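Of the protein chains in this complex, all but one are displayed in their positions.
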Amino acid sequence: MRLALTEEQEMLKRAARDFLDDKCSKAFVRQVEDSETGFSRELWQDMAELGWMGLIVPEQYGGGGMSFLDLAVLLEEMGRSCLPGPFFSTVVLGALTILDAGSEQQKQEYLPGVVRGEKILTLALDEPGFGGYDAGSIKVEATLDGHNYCITGTKLFVPDAHIADHLLCAVRTKPENVIAALVADAGSPQISHAPLKSIGGDRLYEVVFDRLPVPETRLLGGVSQGSMVVDRIVQRAAVAKCCEMVGNIQRVLEMTVDYAKERKQFDRPIGSFQVIQHYCADMATDVDGARLSTYQAAWMLSQALPCAREVAIAKAWMGEASRRVIDLAHQIHGAIGVSMEHDLHFYTRRAKAAEIAFGDADFYREVVAREMGLW
Amino acid sequence: MRLALTEEQEMLKRAARDFLDDKCSKAFVRQVEDSETGFSRELWQDMAELGWMGLIVPEQYGGGGMSFLDLAVLLEEMGRSCLPGPFFSTVVLGALTILDAGSEQQKQEYLPGVVRGEKILTLALDEPGFGGYDAGSIKVEATLDGHNYCITGTKLFVPDAHIADHLLCAVRTKPENVIAALVADAGSPQISHAPLKSIGGDRLYEVVFDRLPVPETRLLGGVSQGSMVVDRIVQRAAVAKCCEMVGNIQRVLEMTVDYAKERKQFDRPIGSFQVIQHYCADMATDVDGARLSTYQAAWMLSQALPCAREVAIAKAWMGEASRRVIDLAHQIHGAIGVSMEHDLHFYTRRAKAAEIAFGDADFYREVVAREMGLW
Amino acid sequence: MDFGFTDEQNRFRHEVRSFLEEEIEKGHWEPACDAWIQGFNPEFTRRVAHRGWIGLTWPEEYGGQGRSHTDRLILTEEMLRFGAPAACHWFADRQVGGAILSFGSEELKREFLPRIARGEAYFGLGMSEPGAGSDLASLQTRAVEDGDYYTINGQKTWTSCAYFAHYFDVYARTDPEAPKHRGISEFIVDARSPGLSRIPMTDITGTEAWSDLFFDNVRVHKKYLIGQKDRGFYQVLHQLDYERSGMERIMGNYPLFEAVVQFSKENQLSLQPAVRSKLAQLEIEFEVGRLLGYRVTSVMEDGKTPNWESAMSKAYSTEFEKRLANVSMEILGPYGQLMSGSRLVPLRGMAPHSYLGSKGYSLQAGTTEILKNILATRGLGLPAA
Partner (left out) sequence: MDFGFTDEQNRFRHEVRSFLEEEIEKGHWEPACDAWIQGFNPEFTRRVAHRGWIGLTWPEEYGGQGRSHTDRLILTEEMLRFGAPAACHWFADRQVGGAILSFGSEELKREFLPRIARGEAYFGLGMSEPGAGSDLASLQTRAVEDGDYYTINGQKTWTSCAYFAHYFDVYARTDPEAPKHRGISEFIVDARSPGLSRIPMTDITGTEAWSDLFFDNVRVHKKYLIGQKDRGFYQVLHQLDYERSGMERIMGNYPLFEAVVQFSKENQLSLQPAVRSKLAQLEIEFEVGRLLGYRVTSVMEDGKTPNWESAMSKAYSTEFEKRLANVSMEILGPYGQLMSGSRLVPLRGMAPHSYLGSKGYSLQAGTTEILKNILATRGLGLPAA
């Protein structure tokens, strides 16, 4: 047991911090958020050159062969800098799923392109209604017709659908009535997408599949494995989202402490007021709890240990802890923090989106309860 | 609308405060709590002479003919002084029920004795298991046999059963299978009771009825009315408990503020530390919210307005607010407050018992939800 | 103790409610959160004035109705319940008019109060500055005497209604040598004054309801000084007590509360115990907040200035608003993230608007920290920190 980064992880962290401080200023984030695509192809290529898209892709597919725990470090830095763009979609939702469930041929087909920054992937998981984040909630059907599955239905909150080359799509197959994950090509005329305007500033879409044919060779992990594949996608995504959020709230804590040291009211730095000190202490506790529970889950994922409980704990804690951290940050920042001129809103808006993504605290409390044998 | 006491109520309050300050010191409370019966017959007679037992009993039965709102003021002062004894049982659970649901003959029979301090009443409502505080949860049966109902079963958490002259008993009648309230004589050999040791220091009993015959003339409010009678008992009891608790937490707030002004650490009164100030501000807000919601419910009861929603709001708020007030009081008092030598524990223990009695916040949230039409 | 309203008061509530329901029915506006501070609608203000509902409690000689604080409570409660766009007249009605009435000269009363009551004079507030928020006494805007005039230089921020306002209620330092609480004065500044400029700001919800105000040698005649020179800080404290005295905070997002309850019923979400427990808890907290607000009015009816009572009510209520927004977002699930104007957006995007907006509520009109300080020291008598 050692609850600190290794020297290699510290190096990765520093390198990522330096790169992002340089290339991903808040002015840049603001500009990209306001742009048509919400995406900078130039930055994407820079990241590919640093090997980020392939960080944990095995070397035989052109990647760096590092672990999920290393990716966690990188994601934390991305969260810290509010990096816009499809890294999460492409790597966490896309590449890791193919790595986890894909055949050798599928890996060969998709991963090198991802690593080189040439392919953008995403995942179509959520559906209309108030279902949970599990395989059982999937209703969109893919009917086997010869050698093609034919997908019809609506997926919601699909990130980066407007720039993705391939969409991994979680479906219910017919006639088998089991869950499966298929890789669809985004350019098909049978796919249409319409933008949703989200609090997080990320690009989410409603995606409609209208009898889209997908060859059965595009099935990830076999027709009987899909349910497990989807559950593992959600686990990885939940933890990866937590990693981003660790960076988010750590930065918020630092900004807030810095501000409390500088800002004077009543002729004293406000950080010398005991109530402000206790707010900051509470924030730090929430952040450290979030960091430790997140990295524990990431460590277990990287060790391929069963970790439904630990993932649920991390995401449930993060959902509420991040809310408290953000709220206190605003309270300490005062009025300037609720102006769009200030940077805090980037963190506030992303934190709420991240809380919602892949299940909130209520959802994961039920998972924890199940793991405790309470129902 | 005027959210302050009337002049008459202020007078009643001051008189009660003076009397209890004089007769019901904490040394007295300690002594009575440690005594065999937990009850001082002498104080009881003094209270009867002040007209307290008959405060809101109509004049034709020897009472003062005042309103439930006036009783609320008195109950607040009783809660403030941690008055031990069966006032709540006798007046709130017993006399008010007879007043509400009893026949003229029943009122004549029981009320004058209560007013004179000669009769102690109580209510047997709770039963084993995890039911709610409503008529529907009652399982103890009373089978009509000629002109007697024959009661068999176990009631729990019956206050003051050891000194009561009569027990009002909520039962399910056979063969009608409806809820009814019967007045049983406590001395009967078919009733046995065994003490339960409660956190509140009050005297609670397990009461076992073993084929106790009760004449059908002892039925309160007719066999078809019992369910409403029981629901109204619970409403009055919940509000009356809140009134006691208003006195409890108001006193706790005052003790705490006084202590914070006096106690010095780091060469300053601790009440000058901003965190302690905010704790006190939070306590005051909880207390005032409790006071206003409680008196609103008491006012509605005294006006005979339908008030299931307002009663539920008051008791739900009180359950959680009192917990927070007590917790902060302890935090501010420091170690001395968790010693039995100090008075705070009287309030702490009673607050927890009051929170439990007649339904906690979870229970009343469901009532509020029902009143909102949510289910 | 009396928690009831008189028949007359109930009739007045009914009258206000009918008026507002008719407004909505006619499509004049949609109920919205924060509409009292962000809903600028001069036509609505005119219709409200026509009913005599601006300056309701002021003496009739100044265009008011001489009615009770309880009547005004009823009026504002209904305005907030229906999310009515009352921002044009809200600030003058709530506090600037009262300041003029309490401290202003007879001339100022005659000049401004009737016009406010007729819905013809809108006021914005010039209190906060970038460096003077909680610590209002440290404000830097200067007003220098110059014959019959004062010349004002400086910056104010977070002024609501600035683009609609005809006047600003401006606090400026008139004696830079005096201790900082003792050198501030209050002025009425015409919005068209040369040298006064307004720059809109966008807040975290994306709303452009606020402005920075810049004063570059703005000249104000001495007759527009409200009250005594150098006594402005004490006047602003008084004004703030009234600023916090109403139901704005507990009900500022009432349209969301009503909508999310309705949504939960319609989508059968409230059959889930967790959902209905959250909504019931909100109802409980709302009721307590309502009573804390009513208590402030009750204090005013007794002829007292509410102080720690309005501090308590405001601090409590902004926390309620945060919980309302949180619960609404939770109930809406993934749909909660959709902003106003998006495809599929539920409840017109009121939930994320309120979630983001509520970060500012506990900062406006006294931060929660300042309010709790007031409650602890003035309400409970604890020694100053």
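Per-chain residue numbering starts at 1, and chain names A, B and C are given in the order in which the chains are listed.
Just so it is clear, a contact is a pair of C-beta atoms (placed from the backbone, for glycine too) under 8 Å apart; a residue touches a chain by one contact, two chains touch by 3 or more.
Please read these numbers as outputs of a predicted model, since none were measured by experiment.
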- [ ] Just list which of the chains on display the missing one touches.
- [x] A, B, C
Task: Residue of B:Gly200, B:Gly247, B:Gly271 or B:Gly289 touching the missing chain in the full complex - done: B:Gly200
Task: Contact residue for the chain not shown (choose from A:Leu5, A:Val208, A:Val223 or A:Ile336) - done: A:Leu5
Task: Sole residue of A:Val178, A:Met228 or A:Ala284 that reaches the chain not shown, by the stated touch rule - done: A:Ala284
- [ ] May I ask you to list the residues on chain B that touch the chain which is not drawn?
- [x] 126, 130, 156-157, 194-200, 204, 206, 265-267, 273, 275-276, 323, 326-327, 330-331, 334-341, 345, 348-349, 352-353, 356-357, 360, 362
- [ ] Identify the residues of chain A touching the omitted chain, counting contacts across the whole complex.
- [x] 1-6, 9, 69, 257, 260-261, 269, 271-274, 276-278, 280-282, 284-285, 288-289, 292-293, 295-296, 298-300, 303, 310, 312-313, 316-317, 362, 365-366, 368-369, 372-375
- [ ] Could you list which residues of chain C touch the chain missing from the display?
- [x] 272-274, 277
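Here is the rule we go by: only the chains that are shown with their structure count from here on.
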Open item on the list: Taking each chain's centre as the mean of its C-alpha atoms, which one ends up farthest from the centre of chain B?
Closed with: A
Task: Chain centre separation (chain A, chain C; CA means) in Å - done: 40
Task: For chain A paired with chain B, centre-to-centre distance based on mean C-alpha positions, whole Å - done: 53
Open item on the list: Can you pull out the residues of chain B that are in contact with at least two other chains?
Closed with: 273-274, 278
TODO: Pull out every residue in chain C that's touching 2 or more other chains.
DONE: 369, 372
